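Note that one protein chain of the assembly has been removed; the remaining protein chains are unaltered in position.
Right after this comes subunit A.
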Amino acid sequence: MTAPLTPLDRPNSYIGRSVPRPNAKRLLAGRGRYVTDIRLPRMLHAAFLRSPHAHARIISIDADAARALAGVHLIATGADLARICTPWTGTLDHFKGMTSEPQLPLPLDRVVWAGQAVVAVVADSRALAEDALELISVDYEELPAVVDLDEARQPGTPRANPASQSNICFRTQLDSGGVDEVFVAAAHVIEQQFSFGRHTPVTLEPRAIVADYEPDSGMLTVHHATQTPYQFQDLYSRHYNIPEARVRVIAPDIGGSFGMKLHVYHEDMAVVGLSMMLGRPVKYVADRIESFVSDIHARDHRVQARMAIDADGKILAMDVHDATAIGAFSTYPRTSVVEGNQVIRLIGAPYDFTSYRAALEVVFQNKVQTSQYRAVGHPIACAVTERMVDIAASRAGFDPLAMRDRNVIADDAYPLVSPTGYKFEALSHQACLRRLREIMDYDALRGEQAELRRRGVHRGIGIATFVEITNPSPAFYGVGGARISSQDGATISLTPTGEVRCAISVTEQGQGTEAIIGQIVADQLGLAQEHVKVITGDTEVTPHGGATWACRGAGIGGETALQAARRLKANILAIAALVLQEQAAALDIVDGQVVSAASRQPRLDVAEIARIAYFRSDTLPPGTQAQLTVSHHFAPQGYPFAFTNGIQGCSLEVDVDTGFVKLLKHYVVEDCGRIINPMLVDEQLRGGVVQGLGAALFEECRYGETGQLLNGSLADYLVPMAMEMPDIVIDHVETPTADTILGAKGCGEAGTAAASACVLNAVNDALTPFGASINTIPITPARILKALNRY
């Protein structure tokens, strides 16, 4: 038996096909080349002495004994590095009124969080550098530390930065108007408070950097485990005053990033300066303990929310206040207010109502900085919205899925503008809801839940609808003055043997960027994918571009590759037409051969065209200049963002005696537009869901009263592990964006966006018979038992 042929059965039709990642085997075989693996001649190693205090004045630093240790080459303080590095400030113009103190690689006279790097040591080995750290003594005068978010917001509390007026970094509001009137007239008003703990990304590979400054040529090469090499080329150039063309940033294999590896870190900036001071390569790799106190953290929000519904369960209005604490500085160059900004703009986004009011307050405290981490703001917005919808459903007497069915924006209502100003091109909430009901076998699951409840087994079912922001235009950062590109560039060449190499500005951190770019290029050119080589992550090799963040690799990078490949194909066919004395329009390329477009009859190998063009140009008509290399840029136009949507469901069991939660199954229906590689999309969703489940149940940076991180190790900070993870069932609805030829939107953050909201709803669903309620994430056994009054 054979299935009917589909477009995928056409030769070289890679778009929509589950092709394995070309780099997967190499990485699995241990042949990855991460920054940690790089050993340059004459390379030295840096280590940092860190502040034991959350807030203190530096009185004096005594490093004489350390300096005298054999094998120690340099000891640098804040003042030393300030001589060659200009300060940076993590504000952007479009966040009106936001403030943040200037930052330097190492502090001059004050530390503002426990774990902040204070002194750098460069030595022959890392172990030796750490020996030297033990010989340095720093005299501190402790200052009052601002630790808790609520405390930071109180007037009259000490300030995280004493020179500033208050602990406020940024405030903003949204108001559609008439909100109070709607609440007064509503049949039901629900009011809830939510609390979200701090998380940190915990990439498998920690931050790592090798800076190599060559004094004679004035050339700086930085091997950097980063998502955004071009952004760092610009930053190193400007802050160390080196002409941009003499700064090369190379991002080799990278073991995960999740947004964590695109921010400026003090140690990384310092290492560049250390290499310049010494004229030698300097390596720094954060160890896990350092990662916990110096990688960005995320979340840490308190949300107050009100929702008005009518007697028929129709959502009428929402009114929310989000307060979030971001550490002592706003992170550079993307700021630390984007998460809060997205929280207040995404709340309520899947639903059809127009009255909305929101306020955001972003405050400083003496902790490590927060900033963008996978699904920025989405999990908070989603958890608040979806928990409110569940409570509203029970108040109005509706099943949660039916409640969503009544209230999501209809699939035929697009395009439309949300009450928070987001422009939606086309979403598919209703179609996703229908699919979820089927794949969950929702009614049967509810039946089983009721049956088990009678036997004292407490299962919960959670649903969460979401909207995700992808393919950002310059509206995201560019308009605020950040030199962060929203366009991408590719240089694509036919090689003399008829293969293709594509150097593109999007980057790879394990998610398969290179795989999908290869698929798109091979598909568009008509080549087998093994003949396409994709090169990423080197500012000296690829054109400038935004790289990989915020779900843009497939949507923007993919479209760049598609358009570049089409231009190269046209150029190849132009030469083929000359050789074959045929109209270019009458020709096509299939499997590396020029064919006649109508009959698909092979006419000439693409390799033959390459041979002629490169080695026998004398046989082409006079005046012909074959252009077998094409450089092409693409910047998104049309909608400022490509919004995607989806819905998640989960089933879990709560042990009401221990407060332990067992995840039984998780379901996702997602619409990311055109799917380029179904396997990679599914695994992005699964990985994202697992990160969201970690957030829901396990992950929390816990601090003591004096601002010390209490659980800064992998023994104490619990990340999700395979044993606790459920099977994750995935299905898709495909609504391509019409803004690009490719039609792809992002999918990397969708899993994380709604997974914790799902679990929150499911736990509360399980606790219904006890009248207990939880609005805090992570949902720990302690919190469940407390809600149940068990101790």
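In this text, a contact is a pair of C-beta atoms (placed from the backbone, for glycine too) under 8 Å apart; a residue touches a chain by one contact, two chains touch by 3 or more; residues count from 1.
As a convention for this text, contacts and distances are computed from a predicted model.
Only one of "Xanthine dehydrogenase family protein subunit M", "Acyl carrier protein", "Sulfide-quinone oxidoreductase" or "Polyamine ABC transporter permease" fits the UniProt record of the hidden chain, and that name is "Xanthine dehydrogenase family protein subunit M".
Between the chain not shown and the residues A:Ala29, A:Leu204, A:Ala585 or A:Met723, the one that touches is A:Met723. Of the candidate positions A:Pro87, A:Pro162, A:Gly178 or A:Gly704, contact with the unshown chain belongs to A:Gly704. Only one residue from A:Asp93, A:Asp287 or A:Glu540 touches the chain missing from this view: A:Asp287.
Summary of contacts with the chain left out: across A:Asp109, A:Asp412 or A:Asp657, the touching residue is A:Asp657. One chain of the complex is left out; on subunit A, the residues touching it are 125-127, 130-131, 134, 287, 289, 657-658, 660, 698, 702, 704, 710-711, 715, 718, 720-721, 723-724, 780-782, 785, 790-791.
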